[in-house]
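Written out below as structure tokens is the structure these notes cover.
One chain of protein is taken out of this complex; the other chains stay put.
So that you can tell them apart, the chains are marked A, B and C in the order they are listed, and the count of residues begins at 1 in each.
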Amino acid sequence: MLKDVSFSIEPGEYVAIIGHNGSGKSTLSKHLNGILTPASGDVWVNGRNTKESREIRFIRQDVGMVFQHPDNQIVATIVEEDVAFGLENLGVPRDEMKKRVKDALETVSMYQYRNRPPHHLSGGQKQRVAIAGVLAMQPKCIVFDEATSMLDSYGRQDVLQVMREMNNRGMTIITVTHHMSEAAQADRILVIESGRIVMDGPPREIFKHKDRLSELHLDVPAVNQIATEVHRSLEDFSADIINEDEFMQEIEKVKKLVKSEG
Amino acid sequence: MVAAEFELSRNITIGQYVPTGSIIHRVDPRIKVLAFTIIVLAIALNTSYIGNAMGLLFSIYLFWLSKIPISYGLSGVKPAIPFIIILAVLQLLFQGSIFSGGKTYFEFGFILITGESIRLVIVSAVRFIEIIFVSSVLTLSTSTTELTHAIQSLLSPLKKVKFPVHEFSLVITIAIRFVPTFAIEMEKMMKAQASRGAEFGTGEWWRIIKRTKEMFPIIIPLFNVAMHRAEDLILAMESRCYIPGGTRTAYTVYEVKRKDFLILGAGTVFAVFLFAFPFPI
Amino acid sequence: MADKNIIEVTNLGHTYMKGTPLEHIALSETSIYVKEGECVAIIGHTGSGKSTLIQHFNGLMRPESGEVIIDGENIADKNIDIKSLRRKVGIVFQNPEDQIFESLVGDDVAYGPFKSGLPVKEVRERVKWAMSVVGLDFDEMKDRQTFALSGGQKRKVALAGILALKPKVLVLDEPTAGLDPKSSKEILEKIQDLNKKEKMTIVFVSHNMEEVAFLADRIYVMAEGTVVLSGTPREIFTDREKMQKYHIGTPETVRLLYRLQAEGYSVRADAFSIEEVSKEVLKVLSHN
Partner (left out) sequence: MQNKALSTKTVVAIGIGTAVFLILGRFASLPSGIPNTNIETSYAFLALMSVIFGPIAGALIGFIGHALKDAIMWGSIWWSWVIVSGIVGLLMGLAWKKINIQSGVLGTKQIVTFNVVQGIAQAVGWFLVAPILDILIYAEPANKVFVQGLVAGAANIVTVGVIGSILLAAYAKTRSKTDSLDLEA
């Protein structure tokens, strides 16, 4: 399904992968922790080749994954045991496990729910539990495959906040998303089309190519659309805006400009 | 079709755990399962009136000890009542010729009602209720998670004969985890298909094929959904380093205290007494 | 016609698992109405009772307390013809693609009409119509295997399956959740066409505020099992305090206007299309 894909991601980067349905995003992400192994070429994770079956355990410890459906990732019948599942698999001693489970649940603000069965949680809460299960394993990188797409706007904000916080702590974040405003928050965007990477660059660069993106059934963030619209009538206003903060700054800047001119 | 038919209980847990924090709740789950199994066995093997009366009292005492309202136990008995009645009638009609003895009360053709067969009817009905009571106390006072741990731990000697104990208990965990999920899924499916005009359980009962076909719109989608969920779950487990047959540590560990042994001892003594004491009637 | 209420819910209440320790009040004292030909959105935080409410519209649930009147018929009435009610009000559930069970697309769409006892010719016509409405070519798609369709196509098939019943009211629960932007847009446009061209009454539940702003004539906001707010999108989205209080997201465009207001600029917050917002921004920039 993938063709000729080459790229590398640095520690601490925040990368978004976008592309329409069936373009190969999930296939690509599954290569990143060795769930799929390449038919040709190699995937190296932290110096380990995913083809080496002896290394798989270390690779998966380094690269955690969170999937789309919050319900299908929870194995155990109560929250804290689910968070511990990965640690049990790694053979982490019990005292250490207790500590890590507590830390992970606190990071996603779910500690008070630790004794709940998963079917008594909302979708957003379940997704946070799934993230805690990965966090507890202390990975260096987490791949989110449309992890917010089944959530309501509040659940989504919660998960995005966890993602940003983890990135601030130095963790590498890779997120597959259909939300352009979500992708705009990343340091870098990879655009995929029929198994190939067709664009790769910082959001600002990517979102400059509106026509190309719409050919690929993609879009630009609403803020950017407004900026473009404003730019059309007022040339001083930059069309290169990709988030709200920039938009506000641009308004200040342009206002000053208009004032000094007028 | 009544609307209430679509409301499946999405909170199906075994026996609906009622957390009261009683002494019974605090017993080590492994010990609890063992003790209750022994008691149920003793009750099942008991055929005397007095023994069963004691068993009944004892099972009520267990409810009191566990601070769970006895109404929970009764609601467990309720669905079994038709079953108990049919069983009783059949036993009354047919059993006499096998377990003859005592006074003969009625005889017609092969139907023979004797003192012995009447006793059998009463005793098995009461025994049935006792067993439901006792098992209810176990399941109402033990969370499903604890039960799974208990099963895992009680089976662990089987590791010696290469029985995959870990996998077995993981299977049970996953099953219990997904039962409410599929209850919700099934409810949704029934509602969705009913919205398209599907009807369930209509038509004459002898048109078995027609009635069977009515279930397609539910079973096929349920199966597809189950397969998708299974695929997702496999990915999620493997991503979290689940390796079949690998050595794992355990997050939850129970320690048996002296109190637990005392309870096991008391249960065993009672069971042995029920089983071995020569009750006069 | 414009004044006739096709759905009228008065003081509706519902409690799940009544009489158990897990008893949960999902709806209480909920009142809403929907006029014929309207497009109404129901929004609210997860668990606020939206799905419970809409299941009363076609008699999947009967009112426990309160009253539900659909096109003049009281659904608490025991003698009501439930089958014709279900044909009148078509509900498309969340992730409706899961309900597909026939192996061919055409057969699945035809299931509803067949169940309502229509002759084969009529069924065929309806399937053809329903598929064309959602943008699936009848001849090309009817013999396709359902399992081999993409997510967006499956959802269209499921939608067609309900449309084939020719309902007067179409009720959708989260019609675009989990779809990519292109498929979402297609589905939304189909829904809008149904409302505007086919004059079908639409009620939909959504978490996506862009979508609500795009489609809805009127919005009901639910919180903790009851309606807390109602009005046109303009009225609702300008009420910033309430939106925050009831955990309702804002369209990205409106959020920007809020930011401008917070900075002390005087802009209307009742604009939410890209064009309108741009105009407001230009206004800010030209005024001094």
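Points to keep in mind about this one:
Assume a residue touches a chain if its C-beta (ideal position, glycine included) is under 8 Å from a C-beta of that chain, and two chains touch if they have at least 3 such contacts.
Being a predicted model, the structure only gives us computed values, none of them experimental.
Hidden chain, full complex: it touches shown chains B, C.
Checked against the full complex, the one of B:Asn52, B:Thr114 or B:Ser136 touching the unshown chain is B:Ser136. When the missing chain is restored to the complex, the residue among C:Ser84, C:Ser103, C:Ser266 or C:Ser286 that touches it is C:Ser103. Within the complete assembly, B:Thr181 is the residue of B:Asn46, B:Gln152 or B:Thr181 that touches the hidden chain. The residue touching the chain not shown here, chosen from B:Ile113, B:Ala150 or B:Met237, is B:Met237. Think of the hidden chain as still there; on chain C it touches residues 103, 144-145, 147-150.
Counting the whole complex, the residues of chain B in touch with the unshown chain are 8, 12-15, 40, 76, 79-80, 82-83, 86-87, 90-91, 94-95, 98, 131-132, 135-136, 139, 162, 164, 167-168, 170-179, 181-183, 185-186, 200-201, 205-206, 208-209, 211-213, 215-216, 218-220, 222-223, 226, 229-230, 233-234, 237-238, 242, 244-245.
Keep this in mind: only the chains that are shown with their structure count from here on.
Set side by side, B-C and A-C show the greater C-beta contact count at A-C. Centroid distances from chain C, each centroid being the mean of CA atoms, peak for B. In chain B, the positions touching at least two other chains are 11. Touching chain C in their complex are the following residues of chain B: 1-3, 6-7, 9, 11, 16, 18, 185, 188-189, 191-199, 216-217, 220-221, 224-225.
The touching residues of chain A, counted against chain C in their complex, run 20-22, 68, 122-124, 149-155, 157, 178, 180-181, 217-219, 221-223, 225-226, 229-230, 233-234, 237, 244, 247-248, 251, 254-255, 258-259, 262.
Contact residues on chain C toward chain A in their complex (touch as defined above): 45-47, 150-152, 177-183, 207-210, 247-249, 251-253, 255-256, 259-260, 263, 274-275, 277-278, 281-282, 284-286, 288.
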